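Note that one protein chain is taken out, while the other chains of the complex remain in position.
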Amino acid sequence: MLNFAFFAGLLIFAISSAYFYFSSKNEDGFNTAFLVSFITLISYVLMWQGNLTVVTSTGEPIFWTRWLFYGLSCTLLMLEITQLKKIEGGAQVQLLYLTAIVMATGFLAARDLTAIRWVHFVISSIAYVLLVMKILSVKTAAADWIHGYIFFGWTVFPIVFLLAPTGLGLIGATMANLLYLLLDIYTKIIFNIQLGRKSV
Amino acid sequence: MLNFAFFAGLLIFAISSAYFYFSSKNEDGFNTAFLVSFITLISYVLMWQGNLTVVTSTGEPIFWTRWLFYGLSCTLLMLEITQLKKIEGGAQVQLLYLTAIVMATGFLAARDLTAIRWVHFVISSIAYVLLVMKILSVKTAAADWIHGYIFFGWTVFPIVFLLAPTGLGLIGATMANLLYLLLDIYTKIIFNIQLGRKSV
Partner (left out) sequence: MLNFAFFAGLLIFAISSAYFYFSSKNEDGFNTAFLVSFITLISYVLMWQGNLTVVTSTGEPIFWTRWLFYGLSCTLLMLEITQLKKIEGGAQVQLLYLTAIVMATGFLAARDLTAIRWVHFVISSIAYVLLVMKILSVKTAAADWIHGYIFFGWTVFPIVFLLAPTGLGLIGATMANLLYLLLDIYTKIIFNIQLGRKSV
């Protein structure tokens, strides 16, 4: 069952990579939707392979590589969000740095099985709150539809992290990885399809 | 003999680093030829040191650090190629991302001894084909001499990868590393000397 989520993710993101590559109407040549899917595809291959994990005391595997790949794919998503919100220059670079810090400290929290992982989790959460506050504070009527993606997509990731073996262990690794797959589809594929439609 | 290729590489790239540093006529201050050689020098020191390898079932060592350093040096080479071809903006950033993805998945394929390494190899190859197609599609009369470097330099790397212990194992680690050394000299030193002459 664990493998099912990873194999499904592998197939879905292989298809979405091809879709975004061939459907791009972007004149600029920087196809972020494709790159986000392609990087996520690599991440799912690595989790499907399955040997880069730490195992908790209750025997649940934690796939910590996930967070390293989010460091790459989510900075690209943040680039799309800031372009949509017309956040430019230094403020944009700041948001890209904060996104990378959220994911890098998420990686540290995921790899660590001791109580100190909560310190990493708190630091990651602080960076995330600073990031969300900044995005919500910029009002751009045409781009406010993305707030839904932030609230129901991005913010559910740390909640799953908290419930999963990485945090309190209230749900198992299989359930956690299925939830992450749904979130990945929502924030990386559906978001980019909607982004493509809005920008026509 | 293994050590010979690495020690020779170390000496050659130390000399080319010094050469490109002192011979630079670049007014801009960004000396990519020097940085490519200097990063490759560090890569050869690490392989000469020799403790960061995985060993195949037939006892051949694989020096996977090589591909991490290519991630840095080849994005710099790609920057030179795109500047020469006048590929700018989003299309340029896309090519830098694809180059980094080719090398990062090459690293994953090199580290992995199971059959799943072929999945990484296929993904790396797809990224490489997308990259080459893009470069060849941009016609710039003055820059078409670089096509030879792409075909006889860059494209031979995955062929060596395929023949070496990382792939089918038809040649040994010693031969593979000698071939990589020749390719490194061709694509990172001879290319940059020719680039310097053309731009005078």
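Letters are used for the chains, namely A and B, taken in the order the chains are written, and counting of residues starts over at 1 for each.
Note that in this section a residue touches a chain if its C-beta (ideal position, glycine included) is under 8 Å from a C-beta of that chain, and two chains touch if they have at least 3 such contacts.
None of the values given here were measured: they were computed from a predicted structure.
Of A:7, A:21, A:97 or A:186, it is A:97 that touches the chain left out of the display.
From the options A:119, A:132, A:175 or A:193, the residue with contact to the unseen chain in the full assembly is A:119. Taking the complete complex into account, A:127 is the one of A:39, A:79, A:103 or A:127 that touches the chain left out. In the complete complex, the hidden chain is touched by one of B:49, B:155 or B:199, namely B:49. Taking the complete complex into account, residues 89-94, 97, 101, 104-105, 108, 112, 114, 116, 119-120, 123, 127, 130 of subunit A touch the chain not shown. Subunit B residues in contact with the hidden partner, per the touch definition given at the top, are 21, 26, 28-31, 35, 38-39, 41-42, 45-46, 48-49.
The working rule: only the chains that are shown with their structure count from here on.
If each chain is reduced to the centroid of its CA atoms, subunit A and subunit B end up 30 Å from each other.
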